[in-house]
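Can you read through this structure? Questions will come right after.
One protein chain is absent from this view; the other protein chains keep their places.
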């Protein structure tokens, strides 16, 4: 990441990075889940990951712009990341375990950020 | 960034990172430009950055999911990043110079990716 | 709007429509504000509209997909639409008045939806 100009934004960098990693892990996991033979057993998790991707991407943008509402969005992001982590952790695939881990870390950073 | 599962996606990582850095630099620069006393002289650049933010964020997502249309989106992303870099490079502020640099790097990565 | 298949989603249609109208009114108002001679006095409102656009667009998508988290997102959407309406209502331009009106209506629909 580039050196940041504004210290108000700089303090969010750890959370921005966690959101981006989580977005990417969910996108990869979702694509991989769609190719698994038991995809029919994963549809609830797929739906959950779609929400998680959207809110992680938006949270990263709002923190980057120093939005007044970033903390509130990150609070909801934490809730969704937690739910997504719980879902993903029930599967044994590497992509699911990795996704669950990124979701957990993102939830933690979002909670710290919005505290 | 986490170790990537899928080599199809892994090859996009440099471009994904460039898109995310560019999105963030544009968000920061836009917020800073809105606070400059000569904001009225920067409105065309602000409009340009908004498009740049949107397409960088989406390109990063589509590459992460291994979308069939990622290359086409990155091609348009390169065009917009180039235009945005040209605009931002006309200003002397640190945030504008930094934004121009990230846009240029992103355009280059997107061109390589979509080649 | 097309006849909707799923009654779970159908009940959200009024709120989806309000979110889309609000997104569009904010995009138009933001573009118009950037062209006003006193743009420097409108930058806080511009920043507010950017958040409003993002969350309205996402709320419409989450309702359309019947997301489990749509109500929570709409709750935040209502808060942001209210704040945006208050800001926009302080300006006399037609585009600002129209934007304030759409924000108010969207806030109301989002509150009903998330109740």
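Worth a mention:
First chain written, first letter: the chains are A, B and C, and each begins at residue 1.
One rule holds in what follows: contacts are C-beta pairs under 8 Å (C-beta built on N, C-alpha and C of every residue); 3 or more make two chains touch, one makes a residue touch a chain.
Since the model is a prediction, treat every value here as computed from it, not as a measurement.
Considering the entire complex, the omitted chain makes contact with A, B, C.
When the omitted chain is restored, the residue from B:15, B:30, B:80 or B:96 that touches it is B:80.
By the touch criterion stated above, the residues of chain B touching the omitted chain are 47-48, 50-51, 54-55, 58, 61-62, 65, 67-69, 72-73, 76, 79-80. By the touch definition given at the top, chain A reaches the unshown chain through residues 31, 34-35, 37, 39-40, 43, 46-47, 50. Chain C residues in contact with the hidden partner, per the touch definition given at the top, are 1-6, 9, 16, 20-21, 23-25, 27-28, 30-32, 53, 57, 60-61, 64-66, 94-95, 98, 102.
We adopt the following convention: only the chains that are shown with their structure count from here on.
Taking the mean of the C-alpha atoms as each chain's centre, chain B and chain C sit 26 Å apart. Centre-to-centre, using mean CA coordinates, chain A is 21 Å away from chain B.
Each of residues 31 in chain B touches at least two other chains.
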